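Below is one structure. I have some questions about it.
Only one protein chain is missing; all other protein chains are in place.
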Amino acid sequence: MQGIHPQKSFNEESGQSYTSVRAYTQELCEPLEIEDYIPQPSAEVSPPKWNIAHTTWFYEEMILKKFVPGYKIFNENFGFLFNSYYNTIGERTSRDNRGDLSRPTVKDVFAYRKYVDEKMNEFLKGDLSEDARELVTLGLNHEQQHQELLLTDLKYTLSTNPLFPVYKDNFLPEEACETKVDGFVEFEGGIYEIGYSGDGFCFDNELGRHKVYLHDFALRKQLITNGEYLEFVADGGYSDFRFWHSEGWDWVNQNNIAAPLYWHKNDDSWFHYTLGGMRKLSPEAPVCHISFYEAAAFAEWKGMRLPTEFEWEAASGKFKWGKRWEWTQSAYLPYPNFKKAAGAVGEYNGKFMINQMVLRGASLATPANHSRSTYRNFFHPHLRWQFTGLRLCQNRLL
Amino acid sequence: MQGIHPQKSFNEESGQSYTSVRAYTQELCEPLEIEDYIPQPSAEVSPPKWNIAHTTWFYEEMILKKFVPGYKIFNENFGFLFNSYYNTIGERTSRDNRGDLSRPTVKDVFAYRKYVDEKMNEFLKGDLSEDARELVTLGLNHEQQHQELLLTDLKYTLSTNPLFPVYKDNFLPEEACETKVDGFVEFEGGIYEIGYSGDGFCFDNELGRHKVYLHDFALRKQLITNGEYLEFVADGGYSDFRFWHSEGWDWVNQNNIAAPLYWHKNDDSWFHYTLGGMRKLSPEAPVCHISFYEAAAFAEWKGMRLPTEFEWEAASGKFKWGKRWEWTQSAYLPYPNFKKAAGAVGEYNGKFMINQMVLRGASLATPANHSRSTYRNFFHPHLRWQFTGLRLCQNRLL
Amino acid sequence: MQGIHPQKSFNEESGQSYTSVRAYTQELCEPLEIEDYIPQPSAEVSPPKWNIAHTTWFYEEMILKKFVPGYKIFNENFGFLFNSYYNTIGERTSRDNRGDLSRPTVKDVFAYRKYVDEKMNEFLKGDLSEDARELVTLGLNHEQQHQELLLTDLKYTLSTNPLFPVYKDNFLPEEACETKVDGFVEFEGGIYEIGYSGDGFCFDNELGRHKVYLHDFALRKQLITNGEYLEFVADGGYSDFRFWHSEGWDWVNQNNIAAPLYWHKNDDSWFHYTLGGMRKLSPEAPVCHISFYEAAAFAEWKGMRLPTEFEWEAASGKFKWGKRWEWTQSAYLPYPNFKKAAGAVGEYNGKFMINQMVLRGASLATPANHSRSTYRNFFHPHLRWQFTGLRLCQNRLL
Partner (left out) sequence: MQGIHPQKSFNEESGQSYTSVRAYTQELCEPLEIEDYIPQPSAEVSPPKWNIAHTTWFYEEMILKKFVPGYKIFNENFGFLFNSYYNTIGERTSRDNRGDLSRPTVKDVFAYRKYVDEKMNEFLKGDLSEDARELVTLGLNHEQQHQELLLTDLKYTLSTNPLFPVYKDNFLPEEACETKVDGFVEFEGGIYEIGYSGDGFCFDNELGRHKVYLHDFALRKQLITNGEYLEFVADGGYSDFRFWHSEGWDWVNQNNIAAPLYWHKNDDSWFHYTLGGMRKLSPEAPVCHISFYEAAAFAEWKGMRLPTEFEWEAASGKFKWGKRWEWTQSAYLPYPNFKKAAGAVGEYNGKFMINQMVLRGASLATPANHSRSTYRNFFHPHLRWQFTGLRLCQNRLL
């Protein structure tokens, strides 16, 4: 989904050590039954088995094969099976068919992980070139992205099961209320600097720090809550075309959308499916699992709008964020100085810069050390299986 | 797939004992990894987990709930999860989504089997009513049908895996050559009796023994072999519209069909995927995994035709059969005195009597004791994941 | 739709003279506006312009090019534009795209008709070979089939227009009541002869007169009326799965079918669209525009069944028919001695013998001289834009 490009070199002190990142993926797998590793109920959603093999394959394909003389690859077929979308590298399993593969077994895939980990640990003891250090950092950030996807994909898969299985009790604080903070933070028009400028890692789509002119705007301090969203639902928000984009209105009607994903109404009470099972909806928690269309319709109903990604980034120091990915009003497009890297790594971000909208912030499922104010996430406007939410913006100063 | 209706009572001497049938299903599962129980790469193909739960559910739903006072069902949700197509019984998981369910686990489903087996064994010790005996017999025949499906569905699923996994070495004699038998058996026109007339079990669609008038015909003693079929391929059979039904020709072109299912050409040699892995194609073995369209096109190319199901049944004593389900030229329609049973059991066969063609015989995957000359199998004309083959027929006496 | 093969030679005394058949097509076109010649709202439905050009093309392609030395074809492109489905003859406009063609104009197409008529009239004055006479007869019967399609296709197209335009006031007696005739005609089991045996014209699919064995049956003298069908509707026939084939039930639910095609309910009264405009439904008129699924479900609801095509043909002398094409319980399959003709003419009937059901009789839109008791019409079971109805059958003597 996300493209990645390492800007800065691998840094052991960053807390993103190879050992800790790899261990966290395995920790996420602990509650899983072998059966949970297999299904893929929708093309967007990858099976956990594919996820853990693919993140491993990345180190083998991009680092070990390149930097370790005489490296013996674990299994010739895994390149084909676990390549995601790199045309540079060659043919691959169709993205829709990842759930059709029962073999290699989960055990085999963990053996693959172990084999690559051994080789990587040996490799990391040596004297790494700048190029190698960058690729290791990239691999770790790539794996962190897939840690979040592991959870969101799994949630989607389990949610289609009429038994509504529990992944782990009280796992993510989806129910946690927002600390109540009233009001908006206000910004005056002027030139702002946008894009990554630090010494750490970032993806290529954040680079090319550049100026943008922003007009006066005000951004709400708090995310929209379930309670506020319920008012929109109760007010007939899903059945009034005036709030919706034309394609959003088609999406609502063709799919009979009447509430966020995972919401269920039972005897006049709203519940939602979480990784901890079916729970009563908390009005104080931030709304979650909404599409761009829903976010934009809500804002329209409120007489406001979504922020642009530039407004969001310029303002990000003045409010708390990190619980929901926040939809912006910006299409995912290259920054003025965007450059593709050479080779497979160059396929990461640039080729997805069409028909997607930018999300800013991070979600409760984003690994620690994997968020920053310049991070650009992006999805098609109808998708909502990520932990997405919304923050309101207004043009004028209050 | 098949509907079923018990005509005759349960018979312990028949060799179809509850214990032996149930044991054979488990035997078929032995080579499976847990992962193999989950995927469903096509709507026609059920995952093994669903198969073994559904056959168990049948006894619980149709027998234990009805005949055992105070029977405690194993899990309230399983009725919804493992009902196949009985509208009488209520809602069910969509047939397309059986592969999305990771839970209940395989272990849970085998626990369900064990629980139902214990209850059934207790029940079978008692004094069974005629009605109960018929339903037990039906349940066993139902399970035997699903034993064949377990293998054909699994073969399809494994075949989509680029690793071409082996289910079991040298398992089914798919490679076994036909004993060479030249010529045709000839029959004179006249009235023949069609339909089941014995004392054993049969399905409701075989009942209503009745007269049909057949004209002179001659049926080939031997099935068409791979070698003969290769001549059709080599002669451009797949690219000459003259041999094909109009809808068959569309099917060939839309799906780029150029050989039977599971055939692969490698360096000018033909291989085919089997449950024992990828094997060299044997010219002497009967051709397998062809659609009705292919069977009919081959016959047209030969200047002959497929037999009707009535010709086949009338002639069945005069040639060897049982290796391939044999496509006939008959649509699957009710016999003159066909009657639907009352209740859920009545949904078995009658409601499928449209748009399908009859196959006669049995295949190498059909369980012993589960074939007879009056058995009517049926599939849509484009399907070919069953072990299907063909036998030629001619109008005139030779 | 229909395949055709001339059995018997052209006969001027038959009343099917070239002049009269060609004139009747033009008579049917008289009420049309130029705009009506163009639209094709569904792949099954051809625009009138295509219809009148295609029937003309048949004479040019099959007769004039073959038998008239030095014949100069009217326009090289028309072969491509107006070939229906003859692979033997070459490429053609996709059937779905006939409505995309504004050119040639309607005027051009009538000029084409006139040109071909002149050449044909000249040709018919000469001494015709047997072969030629047969093809002329075939061409005339082909055109008569398209006369019926002209009306049914046009009715479908106009029915999609919210203005519900009138083709011609009081045109077809769709509203005409059935003369009330009670009861069933009864037949004893035995061998009956089926298929065409006369000296006149018939299609190849009627040939090969042969024996069939029929069991005792009774056929209702009268077609089912709108009034009787309304009882089925009122009794919840469209929402009770027990009456329906499994695929019929899917069809009902996926398309929200709740009444025959062209029926509209307005303030508790039923209306239906006719070629004379929107009319109140007459309870005494025979029901019309139902699919095979609906016919079979109605019969099931009545505790009866549809006749086979053989029962219908055997009984056809004993009741009045000709107002509705009557669905039978027989799949469209070859007769025992069916033979395809050589060349393009052989593509007519044989290649459609899969997935379609036989209709017997004729409809009020069938041209005079174009019906006989051996005539086999055929359509897919979900289609209902023809003037289709139903007659009940029972197994036992009353």
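Details
Lettered A, B and C in written order, each chain numbered from 1.
Simple rule for what comes next: contacts are C-beta pairs under 8 Å (C-beta built on N, C-alpha and C of every residue); 3 or more make two chains touch, one makes a residue touch a chain.
All values reported here derive from a predicted model rather than from experimental measurement.
The missing chain, though absent from the view, touches A, C when the full complex is examined. Of the candidate positions C:20, C:105 or C:239, contact with the unshown chain belongs to C:105.
Taking the complete complex into account, A:244 is the one of A:244, A:273 or A:325 that touches the chain left out.
Residue positions on chain C in contact with the hidden chain: 33-39, 41, 49, 77, 80-81, 93, 97, 99-106, 157-158, 160-163, 165, in rising order.
Within the complete assembly, residues 85, 87-88, 189, 191, 210-213, 215, 241-242, 244-249, 292-293, 296, 305, 329-331, 333-334, 336-337, 351-355, 357, 381, 395 of chain A touch the chain that is not shown.
The rule is simple: only the chains that are shown with their structure count from here on.
Chain contact topology: the protein chains form an open path, each linked only to its neighbours in the line. Shared numbers divided by all numbers used gives the overlap of an interface; between chain A and chain B this overlap exceeds half, so the copies present the same residues.
Mean C-alpha position of chain B lies 37 Å from that of chain C. Touching two or more other chains at once is no residue of chain C.
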